[in-house]
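Some notes on the structure that comes next.
Omission of a single protein chain aside, the complex is shown with its protein chains in their original locations.
By letter and in written order, the chains are A, B and C; residue numbering begins at 1 in each of them.
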């Protein structure tokens, strides 16, 4: 059973699927260890891991290698954040061929214009015309080889400030075009936009959300709203930065790394995660 | 002024050089932010980041890309941990050509046999005959283009349990062969092996150490022993694992990521580190 | 002296610079062996070598690796064909930083819209507004570290059927924006478009041309027109395809590869080119 097939199986369950972001093999292994259902190969985390802006300058090749590296060392499905699809329909078909061949279970493309900028940046966002984006979704679906491969269409209607009606209209259009899951992104402080959306969403296509700004909304609450997939998209990277920053300033200040076992696992623990036992 | 030249400048200073391990662009940026003098492109951290064992299965290409990714986004020198040199003299010359061309300031090769296993693993280690290893050092020195490029020879004599005399003999031979710095590795619980070594080391070639097991020995103490370079080789990775493990289990348990700002930096902070301001 | 500096030196000479396309280390070595002045890391050749369309689906990472591979094994300057710059000004600045760091002497960007399609394809081409493209040129120039690095702006005005006046207007605008060389592309059967352009070009910025369709126009004739750089952009790849196709059908037909030494160099000759002597 492929990982894509396993992802489809989970989608049939009554429980919400919990997906957590990662940026390399190790973080992916830790997502699996914590028993999440899938790994989000996060565009933000991967570009941040490179130390580069999340503005379409990291290439498909680099994102793909990061996702494949995660896949290589874990056994749960990988959902790859593929930004805008890196160009037009041809680029989307090409990426689907690559990601599916690398055993990625699902890809997610969003309706912003290439080159994009991260959704949580201040400033306005421009969306692609609906017709152009549905054409990308159709291209993605036509390029997959196995029926199990999952294509997620993400609408940034709320992010762009276009409101509920546009969000719904885009979501319906993307579902009609063949998207297997619709990701509705929101940067509201609470889950109100998501709640309003879910109240009016009647189409039998699962909905995914990313509670970054409305971080206190629980999995349980989202499930009660009817959400099918919840993605903790960037918390892992944010925790690694906090941890290294704290430890590095500590070492610099104290002149040694001793006595901070509370901040670190042991070297033996790293070996164990690397499979060196 | 190249980064290699800057590293040589620092070596002339009376102060010990503090070098901290990293495994990708972001961790390298945080090492620079904490004002260490150089970045250690750590073999253990990079293989762990891949989620793979530190046993010579990660290739030179993969280690090089990780080091170059660090170099691309930072302005302090990178010292690359190159394991055993990935083969014989030809492999060493090839790696020097690659690393120098990618603006890495220094490479470090160790006197274990390829394929190697991490020095902190239980079990015995086999060292290369001295003549074979000095031949690699000479190969490395002959391959560099700029006189500023730094070649570090690392002896695992203490790790292999061969004692002080062998450690000194190997260190002298490596210095004679042209090594610019000798890294004396030890997994003793205290810095005694290092202290004994330093007492007898009279050759005018700088010494580097890696206080992983003797973690409470301070920079100040090492400097008083005459050590020139201290490398905090793996603490960053160990902190990221601890941080993600704690946070992921928290999210899994609580059903949300809210209220754990103590464990994470903000998304805006990530943007700032990515240069997205 | 860097390769970029050497390329600038050649541009000062009275003789036209002859540049020949390559797609990997070996073809680059053969360009150098034939004593051309520089190597064109051709977008068409590299995408063809991948077996992929020349339509912006091969990524910057892949093109960069191919160019860097050429640079690694040769000693003459590499001029890298960078299509449209792979996005907007940010992408262009990012590519300049990458290519310059990889010791590429020059990059060339063209005024088509991303994702682009090869200039010799039937069908129409859309050009970027002049203001957007000059903004890319300025971004490229601002990103280079050494004053020697060369930025080539390529206008597809003739390819898009826009005529001499538009070609000149664009060329002037690009030169004013800081381009070090203007590449005037033409797919006319003879060099007439180029001749007309050169007659009216008075600006002190060198002109490069690509005689693919007007293949019989000689270096001498182009030099007399005032052209400074001639690029044989794709002939190498076209020769390799012809050669392999002929030989493979021969082997398939005859059931052996013997007696066709006229079509092949010896294995020893390959060794010699690989530096295995």
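Everything that follows uses one rule, which is that a residue touches a chain if its C-beta (ideal position, glycine included) is under 8 Å from a C-beta of that chain, and two chains touch if they have at least 3 such contacts.
If you're wondering where the values come from, they're calculated on a predicted model, not measured in any experiment.
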Absent-chain contact - pick from B:61, B:142 or B:190: B:61
Sole residue of C:4, C:48 or C:179 that reaches the chain not shown, by the stated touch rule: C:48
Residue of C:29, C:136 or C:170 touching the missing chain in the full complex: C:29
Touch criterion as defined above, residue of A:103, A:187 or A:245 at the omitted chain: A:103
For chain C, the residues touching the chain missing from this view: 18, 20, 23-31, 33-36, 44, 47-55, 69-70, 72-74, 117-118, 120-121, 211-212, 215-220, 232, 234-249, 251-252, 254-259, 263-271, 273-276
Residues of chain B in contact with the chain not shown: 52-53, 55-57, 59-62, 86-88, 90-91, 94, 114-115
Footprint left on chain A by the chain that the document does not show: 72, 97-98, 101-103
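In this section, only the chains that are shown with their structure count from here on.
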Centre distance in Å when chain A and chain C are each reduced to the mean of their C-alpha atoms: 38
Length of the line joining the C-alpha centres of chain B and chain C, rounded to whole Å: 40
Length of the line joining the C-alpha centres of chain A and chain B, rounded to whole Å: 33
Residues of chain C whose C-beta touches two or more other chains: none
